[in-house]
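A protein chain is absent from this complex, but the other protein chains hold their places.
Let's look at chain A:
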């Protein structure tokens, strides 16, 4: 088989970016939760909040570390594998990323050191401040990268001079038509992802560990948050869908599995197997007229189908179609869990319902899977374009020797598979180990700054002697 550098470069980018997104979608929400717990601890002096913060800061640290190292790769991959793309769009996308680094990356990195290692160097208020700054840094980072990504879907505010993009209006570039929707949808998704990681862990701890007080607090808080955020996400997702209909109708047609050039009263497909060659679906299970109702707010509304554009301007329909159903399916499941949790709380047996807790404990990866599926809808749905309607992916790949890309792709697959296994192993280990005991937390925080060393020193010496 002839190796294709373009295909390999695309595979490599898809693989490395998919790996990366797992970690920020957890840390954005987790940093926020840790900041909330620390703030509540300062306000109420209830040590269980400190215990939550101290417990989750460890999984947070390894997740953040994974996000950092896998993120650096991406900032260079545009140039290495998509050199033409970088040359043509650099003047638009480069400055957005420069702002991301200036306003977010340095901020996160600068205060992360204090958040992780500064417990004995700074007072509790300053520590809280550092945690809040890290959390805000993650949001700002999401803002810029979503702006850059959204511009590739709904480009605006640019002019093309000699085949190269230049910016006419930065306001329009940043707040391009899909940006507000994508940003809210993604930020909510990140919060919900972290909420379900904590929810699942708390449920597991209620069932299997002795840290019941902390686990109850964690479960209760995350279920309240889920009850507010999951319906909100359904609403925002619907708005985002309408935005896709307006600006990327081909992607929407792929999401809905709609082939006919135009169709009125479109049914909502629960299941089907799209067939690109035959330009139709097999084994459809559908609810009549529902898709039209959702997308046009009229049961007989018209939608554009895939056949409205030539075959070489259509994305891989099956990937988009199934990814979309996975995302929505998980979203509905999360909504149900939130509602069920509220019902059980009302009935007063939330913490004792073993079947509910068991079910919850399996939901830890649900958010991550939904986020990945959602991004496949977004990105695969835009193909064959890299910048919607303007730049085809295939035209802007670096003319590298294929075996060189194969080499790096192989390295990434090996490295990342290994690291992912290690990450899961350590997450499991940290969660099984549980939080520091409450008494120990008090002791550790007796003195801050210099006096804290003494306490820490004593603590370090005593267990060592006891062991002997």
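Going forward, a contact is a pair of C-beta atoms (placed from the backbone, for glycine too) under 8 Å apart; a residue touches a chain by one contact, two chains touch by 3 or more; residues count from 1.
Methods note: contacts and distances are computed from a predicted model.
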For the complex's missing chain, which UniProt name, "Cytochrome d ubiquinol oxidase subunit II", "NADH-quinone oxidoreductase subunit D", "Transport permease protein" or "Monosaccharide ABC transporter membrane protein (CUT2 family)"? "Cytochrome d ubiquinol oxidase subunit II"
Just to verify: which one of A:18, A:80, A:220 or A:296 makes contact with the chain not shown? A:80
The listed residue (A:14, A:42 or A:109) that touches the chain absent from the view is A:109
Option from A:95, A:265 or A:329 whose C-beta touches the chain left out: A:95
Provide the residue numbers of chain A that touch the chain removed from this figure. 54, 57-58, 61-62, 65-66, 68-73, 75-76, 78-81, 83-84, 86-103, 105-122, 161, 164, 166-168, 170, 398-401, 404, 407-408, 411-412, 415, 419, 422, 426, 429-430, 444, 453, 456-457, 459-461
